[in-house]
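Presenting chain A:
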Amino acid sequence: MKTFGILTFLVLAVGMAVLPLGIGDYGHGVLVGMMSYIVLASAWALFSGPTRYVSLATVAFFGIGAYTVAVLADHLPFGAILVVAGSIGLCVALLVGLATLRLAGIYFVIFSFGLAELVRQLITWFETSVNHTLGRYIFIEVSTAQIYWMLLGLGIITLGLRWWIGNSRLGLAVNAIGDDETVARHAGVNVTGVKLALFAVSSVLITLAGAIQAPRWTYVEPSIVFNPTISFMTLVMALLGGPGRLWGPVAGAVPLYFLFEWIATRFPDQNAIILGLVFVAIVFLVPGGLLSLIDKWRARARAAGEQAHA
Partner candidate 1 sequence: MFEAKNISVRYGKHLALDNVSLSVGEGECVVILGANGAGKSSLLRGITALSPRAPGGSVHYCGQDISDVPAFGIVELGIAHVPEGRGVFTKMSVEDNLRLGGNPVRARGSLNERRDEVLEMFPKLAERRRQIVGTMSGGEQQMVAIARALMSQPDLLLLDEPSLGLAPIVVGEMFETLKRVRDTGMSILIVEQNVHASLNLAARGYVIEAGRIVGEGDANTLMNDPVISEAFLGH
Partner candidate 2 sequence: MFFSTLVIGLVLGGTYALIALGLTIQYGIARIMNLAYGEITIAGAFFVFLLVSSMGLSPLLGLVLVVPLGFALSWLLYGIVFHPLVKRASHAGQLEIDSILVTFGLMFLAQGLFTMFFGSEFAGYSWLQTPVNLLGAKIAAGRVLGLLIAVLIGGGLWLAMQRTRWGVNLRAVANHPEFAPLVGINRNSAARVAFGLGGAIAAAGGAVMSMYQPFTAVDGGFLTMKALVIVIMGGVGNLGGALMAGLMIGVVEAYVSYAIDPGLTLAATYTIFLGVLLWRPKGLFA
């Protein structure tokens, strides 16, 4: 079973890698957007899935990544910039994590929401008052297909990490933490350490996703890269698929992304209205996530089978 899983994964990865070869620029753009949300939703679920901390800080890290690229674009090679961006994301995550992971429930939600806003305000203030610039240009020659391949790599790393964590003792710990922190503590789990580590890893991945895509935009401003919609999209995609499962966020991100893209091109004037209705519908129709439907079907099939036997 395991080898089959790995094999399918590899085939899928190779398939995804050759996809851009057959399609044009718009296809590349679509692939970038899709892969970006696959990474974001999977990285989000890496931390929020098992711990059940609903984070709206996604765009804080995404923006930090993009903005780091904008600042360093003329000074370092792209690879080095990615390393710097990841490190900045890591530092911010550790700092924020140490301070906030003791907040529970809605307080964490709102804190994480406020965090993105605070980071944006501080960067804006620093740029305008200290640097006297705000918009920054990114003139890095990276093609859309290259961005896609980098994101694909990041996606493979993210899913690989999630798979590894799920099969390691860390996976036990995070699931236990999500259920009952007291039990986890008494079982010897350093709850704060584990949560912090997960938050940091998830944040670095999100930071990199932002950094990799930044060259696509040429011009970056805090208000452009700290767009809170990204946080909510990530959240809804991960929840739609089911954040507790390895493939859940992917299963949520792909159809939703294409749905939104379709809505945006077909109904540009009713875009917001339809988007809103889709959000509401998802909550009412698939409360446990798409992949949980598979479980339900299987349970039903099993029940039917048992009935047939009896």
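To be clear about the criterion, contacts are C-beta pairs under 8 Å (C-beta built on N, C-alpha and C of every residue); 3 or more make two chains touch, one makes a residue touch a chain; residues count from 1.
In picking the candidates, the idea was that all candidates are chains of the complex that A comes from, given by their letters.
For clarity, every value in this text was computed on a predicted model and none was experimentally measured.
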Problem set entry | Pick from 1 or 2, the complex member that touches chain A | 2
Exercise. So in the complex, which bits of chain A are touching candidate 2?
Worked result: 52, 54, 99-100, 103, 105-107, 109-111, 113-115, 117-118, 121-122, 124-125, 128-129, 228, 232, 235-236, 239, 269-280, 282-284, 287
